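Every protein chain of the complex appears in place save one, which is left out.
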Amino acid sequence: MSILVGEDTRLAVAGLTGREGSYHAMNNRRYGTNVVAGITPGKGGQDVEGVPVFNTFRQAVAATDANTAMIFVPPRFAADSILEAEDAGVATIVAITEGIPAHDELIVFNVLKRNPGVRLVGPNCPGVLSPGKANVGIIPAAFFKPGNVGVVSRSGTLTYQIGNELAQSGFGNSTIVGIGGDPVPGSSFVDIIALFQADPETELIVMSGEIGGSAEEEAAQYIAEQVSKPVVAYIAGLTAPPGKTMGHAGAIVSGSSGGGQAKIDALEAVGVRVGRTPTQVAQIAVEILRG
Amino acid sequence: MSILVGEDTRLAVAGLTGREGSYHAMNNRRYGTNVVAGITPGKGGQDVEGVPVFNTFRQAVAATDANTAMIFVPPRFAADSILEAEDAGVATIVAITEGIPAHDELIVFNVLKRNPGVRLVGPNCPGVLSPGKANVGIIPAAFFKPGNVGVVSRSGTLTYQIGNELAQSGFGNSTIVGIGGDPVPGSSFVDIIALFQADPETELIVMSGEIGGSAEEEAAQYIAEQVSKPVVAYIAGLTAPPGKTMGHAGAIVSGSSGGGQAKIDALEAVGVRVGRTPTQVAQIAVEILRG
Amino acid sequence: MDLLEYKGKQVLARYDVAQLPGREATTVDAAVAAAEDIGFPLVIKAQVKIGGRGKAGGIKIANTLDEVREHATNILGMDIRGHIVHELWLQLASEIVSEYYAAVVFDRSAKAPLVMLSTQGGMEIEQVAAEHPEALAMLHVDPLVGFHPFHARRLAYEAGVDADVVVPVGDMLATLYEVFVGEDATLVEINPLVITPEREVAALDAKVTLDDNAMFRHPDNATLDDSSAADPQEAMAKKRGLTYVKLDGDIGIFGNGAGLVMSTLDVVAHAGGAPANFLDAGGGAKAEAIAASVEVILGNPNVKAVLFNVFGGITRCDEVARGIIEAYEILKPTVPFVVRLDGTNDVEARKLLADADLPHVYPEATMDGAAARVVALAREGVVAA
Partner (left out) sequence: MDLLEYKGKQVLARYDVAQLPGREATTVDAAVAAAEDIGFPLVIKAQVKIGGRGKAGGIKIANTLDEVREHATNILGMDIRGHIVHELWLQLASEIVSEYYAAVVFDRSAKAPLVMLSTQGGMEIEQVAAEHPEALAMLHVDPLVGFHPFHARRLAYEAGVDADVVVPVGDMLATLYEVFVGEDATLVEINPLVITPEREVAALDAKVTLDDNAMFRHPDNATLDDSSAADPQEAMAKKRGLTYVKLDGDIGIFGNGAGLVMSTLDVVAHAGGAPANFLDAGGGAKAEAIAASVEVILGNPNVKAVLFNVFGGITRCDEVARGIIEAYEILKPTVPFVVRLDGTNDVEARKLLADADLPHVYPEATMDGAAARVVALAREGVVAA
């Protein structure tokens, strides 16, 4: 098993006819992901390397039974595309688009939360990879192999870094989930950790957080109450000065909130081991996995 | 037992300091209703014949444990007052105010429906009376006595007319519910009939509908599927011409929808007996009750 | 408040809804002047709040000023199914490639706005729904979420609008929704919504209904009201704050509470009579208000008898009785009154009426009995004052 994406994934790609959208969708397909449809208003009836394109998500779902959406449209249209996917009954929505207005994300979050049957990952995230099964997004799959470590991260490259170090020690992954670096991610650490906790294949969970917000603190509390599997954590941005946005819109220490040390303290207080560098994280994980 | 209001009712009145509000609230109190608070912004700290007035519903609920609200404020403020009562955790809201904008009612309905713990009766309704227990609203209680007929109606005076005829035949009421004549009532026939069906004290249900909308047709379907108690119905406005609003904002036959005969047909098709005049309704009810 | 076509178009124009050039006119000369401005060919349309204008001869094409004069003369003053034409709308007659239908309506059953779009414009939407259901796309909007671009696309593709106008038609729907919410409308209907040979999208007709209860939020919209053109009794009743609807029959109806009055109309009809009006005096009416109501009822010359059917709740029956007596003395009616009073202070009320001993005022104990009596009296005809 894996979480979110796998052999049952039937992927519809919003923005399939765009340069980036087609490039990554075809990459995903080559990896084995079942890419069933594209959505581009006005281009219904065309195809991209054999994948049929539809004008709307409703038409795509009706024709192909797509159950997963990947959003690759420009930021000003992305929130609308996510809402459209939800309206069409798509259960899993992975939004890669970076730069969506924060208020749009707020509306999307609050509309989607009324529908318990839908899950959004992202936006501004690298996607979800279940090694050997399906890749939805832009995660370079070559560095990862199937295994029993679940990874959830606010950062893409940092995930690759950690995943690569684990792979070099011989460990693979159940699923890698990039939840994205935006202020209002559709899925939080808690949401994904809950899925890993329930996934029989996942034996250890790595969470890679960063400064800004309180998602890591919330994860710590959830881990204390609900998670029996070992969790290893990393927090990036420990030395970042307050008031500066560190690349991710969400990575900012504002006033007394969002600081890295407080996140580490919160995690360590509930027994989560926190590595000080990505390398340390991999070492701790390996140590635990080797028992 | 009774539905919606009874011995446990702790009533907070929005607009208690107004002329109408105080008149009817004091009437309700004289009937035995436990009137615990009034709400008028800016008049917190005052009292009306010993009933303390608060600036907000939150303050009123905190101080008095009010569980029921009666809304008596002018139409332009009424939707806000209903939303405030809901926000303060009041479970039963009875809105008497007539003339609330339809779009306001739409917003109120859609906000309240996300909270399964709250029920709105009205607006533009005479209120709810559980004879011998509590009266919340403007129903003249003198015509009604305790008994086992539940009455639900879109019209006030018509309710009194029917109730009075029943009383003259010796039958009383569990609860009389005026759901109001507006296009978007907070509670529908179905909602109230469901409560009567579940109420052990109610043996027979009288529903008094009118032209406009499709609430009676929906009730017919619900009765067929869910209601074991006998239902007697009346529909007013059978001879009203299309396109004319008959007093109630909701009482209008538009195009092919909302006509009276279709409602009668729908009800009779599921075995509901429909009286052609209010007097006939009372006669049928008496006939059934006397077995 | 139903708006005349051209007033609905004024509202739409505030939201930059594309329309063809046009002007209103209330006289033949004004129509000719308007036509000079607009150019030819043009369409002259009777402004009445009822459908079927075209079949009734209320819509004509004119190619010359003489034709404008001729049609304007014919249409002004025309009676279209009971509606007298006081105003005209003249509009450039553009070439039309397609006629669509677009509307936002207040759907009571769903408790949500309903947006509708069809490529089969120009006919009644009920007919489209019956004959071409596949060409009618419908979507309920969650009023908290609003109408989003994807909703517009969904409707446009479902209705099958031409590919090249999906975006402008969708934008039009978004604007209509904006009008619907922004103006507290309960209906915004464009039929037809036309596509011109230049592939432009424009509203050719407009049916807008505004919520009277929300007028306090839109003081400017008060000017859209044309109740001056309405029936004189309805205008008088409105001025006095009464809920009055004129009907076709000859029996005046007075009652309290919309449901009871509707029921009274039904019972009168059931007894073989024809009500002349709906009049709800409301709750708690005082004697002078009741007298004013009676004046409105009697202002209708068709009325041959009046039925008072009151169940006193908040309304006190003795006040009603006093109002009837007062009105009787001032107005000296030439038609009989049948009075049925029950409820609060009914005993006192009946005594007041008995003591007043007015000629041609007949008390009745029951609603059904009162209806039978008033129908019989109306048949007998007018009485001396």
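Letters A, B and C mark the chains in the order given here, with residues in each chain numbered from 1 onward.
Heads up, the rule we're going with is that a contact is a pair of C-beta atoms (placed from the backbone, for glycine too) under 8 Å apart; a residue touches a chain by one contact, two chains touch by 3 or more.
If you're wondering where the values come from, they're calculated on a predicted model, not measured in any experiment.
Contacts of the undisplayed chain with the visible chains, over the whole complex, involve A, B, C.
Although one chain is not drawn, the whole complex shows that of C:L144, C:M215, C:A274 or C:L331 it is C:L144 that touches it.
Within the complete assembly, A:S214 is the residue of A:N34, A:Q197 or A:S214 that touches the hidden chain.
Contact with the omitted chain, checked across A:N115, A:Q226 or A:T277, is made by A:T277.
On the side of chain A, the interface with the absent chain consists of residues 75-76, 99-104, 106-107, 109-111, 126, 138-140, 142-143, 153-161, 164, 181, 183-184, 208, 210-215, 218, 234, 236-241, 244-251, 255-256, 260, 276-279, using the contact rule stated above. One chain of the complex is left out; on chain C, the residues touching it are 144-145. Within the entire complex, the positions of chain B that touch the omitted partner chain are 41-42, 44, 55-59, 77, 80-81, 83-84, 87, 107, 111.
Operating definition for what follows: only the chains that are shown with their structure count from here on.
For the pair chain B and chain C, there is no chain touching both partners. One simple way to say how far apart two chains are is to compare their mean CA positions; for chain A and chain C this gives 56 Å. Residues of chain A in contact with at least two other chains: none.
Under the contact definition stated at the top, not a single residue of chain C touches 2 or more other chains.
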